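Here is the structure we will look at.
Every protein chain of the complex appears in place save one, which is left out.
Entry: chain A
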Amino acid sequence: MAPVAEYEAACLPELLPLYYRRLFPFSQYHRWLSYGGVTKNYFQNREFSFTLKDDIYVRYQSFSNQNELEKEIQKMNPYKIDIGAVYSHRPNQHNTVKSGTFQALEKELVFDIDMTDYDDVRRCCSSADICTKCWILMTIAIRIIDRALREDFGFRHLLWVYSGRRGVHCWVCDEAARKLSVAARSAVAEYLTLVKGGEETVKKVQLSDPVHPFIKESLAVVRRYFTDYALVGQDIMGSKESMDKVVALVPDDILAALQAEKNPTKRWEKLKVIVQQKQASSKKSYYTEEEIMLQYCYPRLDVNVSKGVNHLLKSPFSVHPKTGRISVPIDLRELGQFNPFDVPTIRSVFGIFSDYKRTSLAKYVKLFDQFVEEMERSRKGELLRRTDLQKDF
């Protein structure tokens, strides 16, 4: 299935002004980034960057309040909006600040999962292309990372956003997350990393005893999807070439034995049996089956995106200039039904062409609204809890 064929960036100058005047949820956006106004100047010291027409890129944009933000965006009509860190001073005045004192202080913990990073393990598409078959990888990624961030790290306010083309982003907005150091961010990202190695590495996942509880949990998720995704959808055991890649991950030469079995799904069963036999006659642990599953399905993060406090990431509700799709929040309660091809584009949102019915941004704005409200509720609760504690003395 090809991405939206009719869209062209040429329509942006005409449609963006409409979008920013009528649909962009400025109110919730401002509420989100103000975080209840608890920290002084938190919104004012936030860096935004805009990509304008003709690839002009401007950094260190900052705004005093929602009104200024609206006016400026409606004036500039950026093709793309990025959100950066909260700095020690207003970013738009950073040149007036004494060298060395202008510093990035806080930012949400973010993750960027990009389908291109899975090119070596998907057969249906490559590079910037996606389809419903490989989109399952994103579903798996979201389930695994979301669980880990909540259950292992205790984070509660996570916003998952469709990037608009080939991946998803996660914004972890808890106060503790925003205050994390570079070292802490990289530690979390590494904790979540299981697939290692680039072009030259064939076997990218190695497991050994003992298997950490986190890996066990992640495997449980992968197992649920593996058969449908890898064996059926990607048909990894279906051709010699594809099987070769799988077998390359297995300790011994069992290709012939597998080829003898004609049914691809049965081949996988056969592989498991052979590995079990090896296991029975050996002292060390074989995790071959698990390693293959993880290599084909486990999320691949870009650690560099997560590490930097000052890293700029595409804003929710920004438009993707190449596809026209709007970066909308993803509802995890209906994750299985999420279809990136149903996401509104800058054209469909205005009902521009007749063969698609007009799509609405409403449900996504509502989702966003709920997210912001949940944070506000939680903040109030925390405040009450703290004042209660104080009252006890």
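Note that in this section contacts are C-beta pairs under 8 Å (C-beta built on N, C-alpha and C of every residue); 3 or more make two chains touch, one makes a residue touch a chain; residues count from 1.
The criterion applied here is as follows: contacts and distances are computed from a predicted model.
Entry comment: the absent subunit's protein name, as recorded by UniProt, is "DNA primase large subunit", drawn from "Nuclear pore complex protein Nup85", "Guanine nucleotide-binding protein subunit gamma", "DNA primase large subunit" or "Enoyl reductase (ER) domain-containing protein".
The missing chain, though absent from the display, is touched by one residue of A:P13, A:G154 or A:G381; that residue is A:G154.
Among A:H212, A:K266 or A:R385, only A:H212 touches the chain that is left out of the view. Note on the undisplayed chain: of the listed residues A:A10, A:A183 or A:A260, the one touching it is A:A183. By the touch criterion stated above, the residues of chain A touching the omitted chain are 151-155, 176, 180-181, 183-184, 186-188, 190-191, 209-216.
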